[in-house]
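Before I ask anything, let me first share the structure, which is written out below as structure tokens.
Only a single protein chain was left out; the remaining protein chains are all shown in position.
Chain IDs A, B and C follow the sequence of writing; residue 1 opens each chain.
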Amino acid sequence: MKQSTLIWTILMVAGGGFLLFQASKGNGRVYVREIPVEATASQPDSEPQVYQWTKNQQVPQSEKDDPGVSFSLSRTVGLWVAAFCTLAIFSFLYGDNPLYKFTEAIFVGVSAGYAMVVAFWTEIATNLFAKLLPGLARITFYPDIDSTTRPELLYLIPLVLSILLLWRLSPKGSWIARWPLAFFIGATAGIRLISYLETDFIGQLQSTVMPFLVFASDGSLLWDKSLKNTVFIVGVLSCMVYFFFSIEHEGIIKYVSRLGIWVLMVTFGASFAYTVMGRIALLSGRLVFLFNDWLGI
Amino acid sequence: MKRTVPLFISAITGFVLIGTAFIPKFVDWGNDAMAWFNLLAAFAFILGGGNLLKMQLQKISAQQPGWGYAAVTLIAFFVTLFVGLVKVGVHPNVKFPEFAWSGDYLQEDGAFWWLFEYIFTPLSATMFALLAFYISSAAFRAFRAKNTEATILLIIAVIILLGRTYASVWLTGWLPDEFILGDSGIKYSDFNLQNLSEVIMENFTTAGMRAIKIGIALGVASTSLKVLLGVDRSYLGSDQEV
Amino acid sequence: MQYQTFKSALSCLLLTVVAVSGNSMIQAAEPPAPPIDFLAEDVPGDAGTAIDLSWTLSPDDQPDLKPRKVLRYVIYRKEADNQESKYENIGEPTYQVNTFRDSNCKTGTPYLYQIEAVGQEGLTSAPVVIKEPVIASLQWFNQQREWFAVFVVLICGSVIFFIRLARSGKELKVRKIAGLEAINDAVGRATEMGRSCLFVPGIQDINDIQTVAGITVLAQVAETTADYRATLEVPTSRSLVMTTARDTVEAAYLAAGRPDEYNEDDIYYITDEQFGYVASVTGKMVRDKPAACFYMGAFYAESLILAETGNSVGAIQVAGTAMPTQLPFFVAACDFTLIGEEFFAASAYLSGEPQQLGSLKGQDFGKLIGGLLLIAGCIIMTLSSIQTQGATPENQKPTYLQSASNYIIQNILGKGGFK
Partner (left out) sequence: MLDFLQHLDRRWIFLLMFIAVAVPLIMGTTFPEVPSDQVMAVFEAVDNLPDGSNVVMALDYDPASQGELQPMASAFTRHCAIKKHNIYFMTLWPQGISMIQNSIGILQDEYPETYKGKYGTKYVNLGFRAGNEGVIKLVVEDLKKSYSTDIHGTNLDNIPLTKNLKNIQQVDLLCNVSAGYPGSQEWVLYGSSPFDIPTVVGCTGVQAPIMLPYIPDQLTGMLAAIKGAAEYEQAIINAYPELESNPNAKEGLVRMGPQLVAHLLLISLILLGNVIYIWERKQGLHQ
């Protein structure tokens, strides 16, 4: 135990020293170019006033001495925070630890807040507020709404349903909150029944109907294509047999469903290996962030 | 009563929407219902967020182990919510500068953008990248030739793993580009790992996926019907109020 | 290296050739010839808002001509009955395109269409107008979906039929599914060890049918945990799923006769964001070490993170999902996996109610229809390809077999309707 603590302490100190060294060389800093923005009031009735502010554009480190480029404290802090977060999540691979717990707590808080903010601006503000009260929305968040837009009263329905849902919080009659849920579960069932049967049942059958034997235009048999088609059709059929619930896997069915499960295993083995590539690319991406963007190796 | 009315509501909604799929004039009703659902889900954040608060506050007030982390979660949550809803540091839309609130909530250089760019994104991306590690431990542990099925799984996985990198050229790149039997259309080089992995993907994997999808479609149909007919009504809770 | 130099030399050469030939083609621009056979017809099976236009390409619209003589076509429309109506531009498809759908029509209004080919320097061909006005008419039944409606009626009908049959007391036999028996064992083991069970209902909202199926499985699992007096934790990533799951579990505990053991706080919301949710659930797994983990619902990339973490704490894991891309990971990392259709059958099996088992028979009937249709279609296509083997396709009537296989693909499984 002591030995491992010592090893870890040495590693930490070495890592910290390396970080300081890299930082002293000017790595891990972000530079921005300030771009002035000038905007004039758009409404005919408002005062003809010019508004000015600046916008920052991140530039590579090689341009840090260019005119108009300055050191950005907030983005530099951000870069270090991002690097800290990355390392803290990776530390979970070693085992649960206070660093991970701290990051996890932040992650849950920030992501829950993020999801709510996005839902507020993209759903409640855009799809409810702006639809029901376009006039008010125009002078607050969405000036580009046409001034002749009329309220769409149909959107009162989801509003009422939402209020019914929130009735749950009241001490009495909270069962009424099941009504909107029942409405949407019913809608889900109806819509998915149609869409799955159409695209996945009929659609997949349609693309599987093909001849066992394929001939070239001069009448000779194309061995490879015929073999491919036959394997394909037999594969699909045997898997379907495997999924049958009514018949026990006995007799001939046993062998066919066995073939079916083999085809499924080939499918799974291949998909597993195929996905590996993308996942490793993601890890490379994170390491590139640490090595290049942060440490500047 | 408490279960009958909702059951009635879901059955009518479901069957009406099945019917509208065949009536061109009403075919959009389903999309409308799903758009409304997103609004309902947005309002439901009050329930979820409320629950999150309650759980964390309970931990803090009872001084349960790790209550400090609960406090961190609460602070992070409120800070994010505040800067996002109030659009801290967001400049107005360039077209309409006189409307102070017209800027995009995720505008570059805003406080919410900073949280997104430097906390949310690296955390998500790193969590996602952990998969590379878990894939390696799963490969070590799970791909063992316990029976025929598992053996097939692992052989295929190895072929594809090799076929997707330069290793395929090292190992089987020497296979000649010649026909095996006269002009049978099959070449030796068709058996190099890269082609082999493509053949597997094209034939077996697509076939397996197709059968799975056909089965899923039927499963969805029967689950939907069970819900609509009230055969399975577990999602509605009970008749009694506890 | 030699090859590369050769190649770049070749591409230089090619470029020069293209450039030279391009130059030599430049001549005084002249208007292109108009397109021919301009036709319009009402889109079948729609709500009367669209008209399809088609034409034969202008003779000057050649794919290998450089510079192109035809750059695009311009389509105009006017109301035939309205005297004040003028031709308005409704779309500009590019060269080599010979169809256009005007999906902005008023139902029942006759329209006239006009097309022009536009060439270099904006020169236009003579306009071509359709002979008779077209009307976009409203259809009350989408005839393209006639055969699909037959399938929906057949499959739904068989599910309903078998449910009725089961209700009337007829015993239905179904085979066993390995993963389902494991659920009871896993809960039992958790009780013995004094550890909790974890149920993850996927990361999608309740408007995904997989989440609904996951909740129905949760109802059965909750009854088992209530029986065994094991703790059941359900972290959710959606507020509405939390709400529904609470109702479900509460009812299950009530049904098991242990309403006092139900604890609302064991079913809680974490966050909507995929990876934030996973970070929290895996953290909790490592700390609480649940003895049994169930993953039932719609999963994405997080499937393997959850399953590997569960494995590292020694939990028995049962997963069920209809996400084809995530099945391989569950199959590799979990003890038992309900694959696709089995997942939807799970709650019927677990409930043991005969009427629920009836729905499985309905599913089998659907597979039977699909399988037979597939075999029949493939055999007919094979026979027809043997029959026409080596024959030249030109000026020959389609044989009986050919039209039969076409009917299967285009009409029964396609959008052709009965016809």
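Here is the rule we use: contacts are C-beta pairs under 8 Å (C-beta built on N, C-alpha and C of every residue); 3 or more make two chains touch, one makes a residue touch a chain.
Given the structure is predicted, the values throughout are model-derived calculations rather than measurements.
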Displayed chains in contact with the omitted chain are A, B, C
The one residue from C:Gly45, C:Pro93 or C:Pro133 touching the chain left out of view is C:Pro93
Filtering B:Leu161, B:Leu196, B:Ile212 or B:Leu229 for touch with the omitted chain leaves B:Leu161
In the whole complex, of A:Leu6, A:Val77 or A:Leu93, the residue touching the missing chain would be A:Leu93
Residue list for chain A contacting the dropped chain reads 39, 57-58, 60, 62, 93-95, 122, 274-278, 280-288, 291, 297
Had the left-out chain been drawn, it would touch chain C at residues 4, 7-8, 11, 18-19, 22, 71-72, 91-94, 96-97, 312, 325
Across the whole complex, the chain not displayed is touched by chain B residues 93-95, 106, 108, 117, 121, 124-125, 128-129, 132-133, 135-137, 139-141, 143-146, 154, 157-158, 161-162, 164-167, 169, 201, 205-206
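Assume only the chains that are shown with their structure count from here on.
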Among line, ring, star, complete and other, the chain contact graph is complete
Averaging each chain's Cα atoms, the one nearest the global Cα mean turns out to be B
So the chain most remote from chain B by C-alpha centre is C
One chain pair leads in contact pairs, namely A-B
Between chain A and chain C, the Cα-mean centres are separated in Å by 19
Chain-centre distance (mean CA atoms) for chain A and chain B, in whole Å, is 8
Between chain B and chain C, the Cα-mean centres are separated in Å by 15
Residues of chain A that touch two or more other chains sit at 89, 92, 101, 103-104, 107-108, 110-112, 114-116, 119, 165, 168, 178, 181, 184-185, 187-189, 192-194, 196-197, 201, 205, 208, 236-237, 240, 243, 264, 267-269, 271-272
Multi-chain contacts in chain C, i.e. residues touching at least two other chains, fall at 152, 155-156, 207, 209, 212, 240, 243-244, 247, 270-273, 275-276, 279, 324, 327, 329, 331-332, 339-341, 345, 360, 363, 366-367, 370
Per the touch rule, the chain C residues reaching chain A in their complex are 148, 151-152, 155-156, 173-175, 206-209, 212, 240, 243-244, 247, 270-273, 275-277, 279-280, 282-283, 286-287, 324-325, 327-329, 331-332, 339-342, 345, 360-361, 363-364, 366-367, 370-371, 373-375, 377-379, 381-382, 384-386, 389-390, 405, 408-409, 413-414
So, in the complex, the side of chain B touching chain C is made of residues 18, 21-25, 27, 34, 37, 40-41, 44-49, 51-52, 55, 58, 120, 123-124, 127-128, 130-131, 134-135, 137-139, 141-143, 153, 209, 212-216, 218-227, 229, 231-232, 234-238, 240, 242
In their shared complex, chain B is touched by residues of chain C numbered 45-48, 138-142, 145, 149, 152, 155-156, 159-160, 163, 205, 207, 209, 212-213, 215-216, 218-220, 238-240, 242-244, 246-248, 250-252, 254-255, 259, 262, 265, 268-276, 278-279, 301, 304-305, 307-309, 311-312, 322, 324, 327, 329, 331-333, 339-341, 343-345, 347-348, 351, 353, 355-356, 359-360, 362-363, 366-367, 370
